[in-house]
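With one protein chain held back, the other chains of the complex are shown just where they sit.
Chain nomenclature is as follows: A and B, assigned in order of appearance, with residue numbering initiated at 1 for each chain independently.
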Amino acid sequence: MSISVSNISKSYKDVKALQNISFEVNEGELFGLIGPDGAGKTTLFRILTTLLFADEGSATVADYNVVADYKKIRNNVGYMPGKFSLYQDLTVEENLSFFATIFGTTIEENYDLIKEIYLQIEPFKNRRAGKLSGGMKQKLALCCALIHKPKVLFLDEPTTGVDPVSRKEFWEMLKRLQQKGITILVSTPYMDEAELCDRIALLQDGKILEIDTPQAIINHYPKPIFNVGANNMYQLINSLNDYEYNHSVYPFGEFVHYTDNRSDFDPKTLKDYLESKNLTDVVIEKTVATIEDTFMELAKPSFSKTSEHNVK
Amino acid sequence: MKRFKGFIKKEFYHIFRDKRSLFILFGMPIAQILLFGFAITNEINNVDIAILDHSKDATTNEIINKIAASEYFSIKQMVTREADIASVFQKGQVKAVLNFEKDFSKNLIKDHKATIQIITDATDPNTANTISNYVSAILQQYQKELNKDITIAYQIVPATRMVYNPELKSVYMFVPGVMTIILMLVSAMMTSISITREKELGTMEILLVSPLKPFQVIIGKVFPYIFLSIINAIVIVMLSIFIFNMPVQGSLVLLALESILFIISALALGILISTISATQQTAMMISLMGLMLPVILLSGFIFPISSMPFPLQIISNIIPAKWFIIIIKGIMLKGVGLEYIWKETLILMGMTVFFIALSVKKYKIRLE
C-alpha cells in the first residue's frame, strides 16, 4: 500500500476541514481527490506530506507513519503545492538545480525521469520563473518535484488556472510518470479531469462523498438523466426549476441535465409542460451521467442546508 | 555540505536580483552615515553672537579674542547697554549674547572668581545648549592656561568637563549609533523578510518536505546576511575613519568580534520575528516598530539613558543595542580593551544565546 489514510480528522478553530477521512492508494496508482476550493484537499495533502498533524486518525505514506517517520517520508516524496511554489527571481535552470541540490542529487542523475517534460521548457532555461506562462510554471514545478525520483508524488491542484491545452499535456505527462512506477495523488477542482484517474475520491466540506473508479461512480448514478434543450436557456432553466416534479436541474453545456422524481417519468409530459411555457424547439433525450452529475447529486443534501435559495 | 552551498548560492541570487534590498543593504549605511555626519549635526559653525562687556579690561579682551578666533563663533556686534540685548535677539541677528560682569579682571584676581552670563536664543534648544557648552569649553581652556603657574585656581564659570570628544564632534557620537542601527536593520529585518517571503511563496513548504534539516534551512538563510553585515560594518568604519577622520582608539580585532556577536544576536531576533509573522509585510512592521524604534529611542544613541525616566532606564537594559553601543563607544572612542567591557559583552552574549534558543524552539518543522 502506497498511501493509507484511516479516520483522519482536522479542525481549524471551529471549521472542520476534514472529517473522518479514510482511503487507500495502491502502488503505482493515479488517485484523484476531486472537490472544490475549501473541500479540504490542501489540508489532507499537508497531513500526508508531514507538514501538519491530524487531530485524529493515522496515515502512512510509502509504509512510513506520517508522524513517527516524517523524516523518511520527506526523503521519499515529491510535493507540488498549489500555486506552483517556485523562486520567481531564479531562472528555470537555477530553480531546478537548487531543488536537486537540497535533495542531495543533481539534474544529470535523474535526468531521464524529467527529460521529456524538461525538454519543453529548456528553450527558456535562462528565463526567470516569474516571467513564465502558467503552463510553463506548472511544468517546471513538476520537474522540481520529480528531481529526486520520489516514490510518491503529491500534486495539489496542479492544473488550476492553466489553460485546457496545458492541462491536457499535463495529464499525459502524469500517465507516463505512472508507467515508471510512481504513485501519484493529485487533487483538482475540474470534474472533467476525474475521468483521467484510476480511482477518485469525491470531496466536499471535509467529507468523502464517494470513492471508486470513475466509471463505477458514473454507473452508480441513481436516476435516468435527460438532456433538455430549448430556444431560450434562461426561460428553460426557470421553467424547469418551477416544475413540480423536478429532482435536479443543472445547465450542462448547451443542454440542461434534468432528473425527475417520479419513477414512471414520461419525457412527453415534460415536453408538453415546457411548450405550455412558450418554449420552442424543445428537445428531450436520454443521456449518460458524468462525474459532475454524481458529485452534485451526492453534494446536494449538505448543500441545501447551507444555501436553500435558488435564483427565481 | 553541497546542499548547504547550493542553498547559500540561491540566497545570494535573491539578494543580488532584488534591487530594492540591494539598495537597503548598501545604500542605507552610506546614506545614514553621511546624513548623520553632515546634515543632522549638533555641531555649530560660525554662529553669530553679540557681546556686552561691562569691564573692557585685559581679561575680557583676551577671552573675546579667543572666542572670535574659534571657528564656532563670529562676533556680530558689541552691545553697550543691558537694554539692547532684547532687541538684538528680536531682530534675530544673533544666537547668543555674552555678558561680562563689571570689574571682571579685578574680581578674578581678588576673589578668584568672576561671572560671565551666557544668554542664548532657546527657541532652538539644541543649538542653545550646544552654544553654551562650547562657550564653557573655551572658557575652560582659557582657565587652564591661566592656572598653569598659580597655586590657587582662578575660577570663571563652573562647567562640565568634556572628555573623550574634546572637539565635541557629533559624528563621533553618531557613528556607533548608526552602525548599530544598520546592523540591526540588515540582520534582523532582511532575514525575517527573506524567510517570510518563502512562506508567502509556498516554497517553504517544499523546503520543509525536503530532507534539509530545519537548522540547515535557518543557517542557510542567515549566513549570507552575516557576511553582508560584516561588509557593512567595515564600510561604516572606513567611512568614519577616512571621511570624518574619526580615530578608532581600540583594537580593530576586538571591534570586529563584538560586531559579529551583535550581528548574530540581531539575526536570531530576525528568525524569531519570522516565526511569528506570516507575511513579509508583518515581518517588516514588527522589525521596524519592535526593533528600530527601541534602538533609536532607548539605546542611548540619541537620548542619554541617564536622563530618561526610571522605568525607561530599566527597559533600556533589555535592548541589546544599548550594550553594543556601550561596547563600541568604548572601543572606538576610549580605546579600552576587553577588561573594561567584559560585563557588557557577557550580557550581549547571554541575550544572543537566549534569542537563538528561543527561535530554534519556535521554528516549526511543520505548518500551523
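Definition applied: contacts are C-beta pairs under 8 Å (C-beta built on N, C-alpha and C of every residue); 3 or more make two chains touch, one makes a residue touch a chain.
Heads up, the rule we're going with is that contacts and distances are computed from a predicted model.
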item	value
Options "ABC-2 type transport system ATP-binding protein", "SRPBCC family protein", "2-oxoglutarate ferredoxin oxidoreductase subunit beta" or "Response regulator receiver domain-containing protein": UniProt name of the undisplayed chain	"ABC-2 type transport system ATP-binding protein"
Contacts of the hidden chain among displayed chains	A
Contact residue for the chain not shown (choose from A:K16, A:K149, A:K168 or A:K271)	A:K168
Residue among A:M173, A:M191 or A:V228 touching the omitted chain	A:M191
Of A:E24, A:D63, A:D198 or A:E292, the residue in touch with the unshown chain	A:E292
Hidden partner interface residues of chain A, rising order	35-39, 133-135, 160-166, 168, 189-192, 204, 233-235, 237, 250-254, 292, 295-296, 299-300, 303, 306-312
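Convention: only the chains that are shown with their structure count from here on.
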item	value
For the chain A and chain B complex, residues of the former touching the latter	46, 49-53, 70-71, 74-75, 77, 79, 81-83, 85-90, 94, 97-99, 101-104, 128, 144-145
Complex contacts: residues of chain B adjacent to chain A	2-3, 5-7, 9-10, 13-14, 17-18, 201-203, 205-212, 365-367
